[in-house]
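Of the protein chains in this complex, all but one are displayed in their positions.
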Amino acid sequence: MADNVKPKVRVPKTAAAGEVITLKTLISHPMESGQRKDADGNLIPRSIINRFTCDFNEQNVIDVTMEPAISTNPYFEFQATVPEAGTFTFTWYDDDGSVYTDTQDIAIG
Amino acid sequence: MIKTSLIKTAGIVALLTCATSAAAQDDNQLVINGDLEMITEVPTQDYIGGIKTAYSGWRYRNSDMQAMQLDDFENPASLAVDEGMASWTNVDGSEGKSCASCHEDLAASMSGVRAVYPKWNEDAGAVMTLASQINNCRTEQMGAEAWKYDGTEMTGMEAVISLQSRGMPVNVAVDGPAHDTWLKGEEMYYTRYGQLELSCANCHEDNADNYIRADHLSQGQINGFPAFRLKTGGLVQVQNRFKGCIRDTRAETFSAGSEEFVALELYVASRGNGLSVEAPSVRP
Partner (left out) sequence: MKFSRRETMLMALGASAVAMLPMPAMADVDELIAAFTGGAEVGEGGLTLTAPEIAENGNTVPVEVSAPGAVSIMLLATGNPTPGAATFNFGPLAGSQSASTRIRLAKTQNVMAVAKMADGSFVQVTQEVKVTIGGCGG
C-alpha cells in the first residue's frame, strides 16, 4: 500500500489545432519491485504502478503496461496530437487497487 | 592565521599530481530551465592552497546525468521539492506556527540565505549550518520537535530554501568569529581517517577527475547539496554524505550535526566559494 502518491504533469497551455506536443509525466511512487529484502531478510512484496494511460477528450493517446523495471517515481515523456481544445486525463493504476488521476486543459491558440 | 605548513604540503601534492582540467565531463555549460546560467567553474579563494580552480560536481557526471538537471521537471528531486514547499506552510508545534507565519513569502525571505551558510551565529556563539538553523527555528520559535538532522523533512526544506539562492555564488565567511571553526575544518580535511587512512584531500584534491574503482571522483564540492542521489533514490544531506565518506575509510564516523562536521562543512563550502548554489543537484 503506497501512501503519499502524487502525480505531476507538464502540458503546454496552448497549441495550434492539429499540432503535435510533448507531454511529461511524473508520479511519486516507490515501485517496490518484489526483489528487495527487509531488515529480517524477508522479501518485500511487489507493489508497483502497473498501468498508465493518457486520454484526450475521451480518445486514447497512450496506454502503458508497467513492470518492476520502471524506476522509482515513474517518468514518461511522449507526444500527443491536439485536434481541438480540451482536457488531458492522466491515470495511474496501482497494484493495490488505487487509481490516481490528474487532468490538464489545453486551449487552441 | 592559516598554518603555512599545511598549505605547503597541499601545494607540493598538487604539483606532483598532474593538475588536469575536468577533462572527462561531457558538457561545460549548465543552464537551467533555459535561462538560469550557473557558474560551475571558478578560481578558488587565496586561502585555499590545494586547488586553483573549483569545479562543481556536475562537471564530472556523464551527459545523461547532467541532462537531468537542465529542467526542473526532469530533475528527480522535483517531487521532494514539492513536499518541501508544502512543508513551508505547514503548522507544527505548540506555538501554532508554520515557517510562513514568521518568514511569510519563501522567495522574498530566503533569497540569498543558503549562499552564506554555514555561518557564525552571535546568539548561539557558534557556527550554524542551514540544518541547525532550521531546527533552531522549529524548537525555539515554533515549539516543534527538531527534525532528524539528515532526514527527509530536513532535506526537503533545505532543497526549497536552497532553490531561493540557486545560481547565486556560494559566499561563506571564513574570517572573524568563524575563523577558528574554519581552521578546525581545514585540519580535518587533510587528516587521514580510518583503517584505509584516507583524508578528504587524498581523493578529492589529489585525485579529482581520476577513477576510484568505477566512481569518477569529483572535487567533493558541496554547492549542490542537498543532492538527489540516484543510488538512494532521494535527497541526501551534506553531512550524511560526510558520514558515508568517513565510513568508507573504515573509520568510526562522526554524526550528522556534530561539531566536527559543522566545521568540515564550513571549510568544504569555502573551497567552493564562487560556484553557483546548485541544489538540488543530481548525482550518482
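Couple of notes before you dig in:
We just call them A and B in the order they show up, numbering each chain from 1.
Definition applied: a residue touches a chain if its C-beta (ideal position, glycine included) is under 8 Å from a C-beta of that chain, and two chains touch if they have at least 3 such contacts.
The model shown is predicted, which means the values in this text are computed figures rather than measured ones.
Check B:Ala100, B:Leu230 or B:Ala251 against the missing chain and you find that the one touching it is B:Leu230. Residue A:Ser71 is the one among A:Ser71, A:Thr87 or A:Thr101 that touches the chain not shown. Interface with the hidden chain, as seen from chain A, comprises residues 20-22, 33-35, 55-56, 59-72, 74-81, 83.
Listed here are the chain B residues that touch the chain not shown: 61-62, 64-65, 67-68, 76, 203, 211-216, 230-231, 233, 241, 244-245, 247-248, 284.
Note that in this section only the chains that are shown with their structure count from here on.
Taking the mean of the C-alpha atoms as each chain's centre, chain A and chain B sit 33 Å apart. The residues of chain A lying in touch with chain B in their complex are 6, 8, 10, 24, 26, 28, 71-73, 75.
Contact residues of chain B toward chain A in the complex are 73-74, 76, 78-79, 82, 233.
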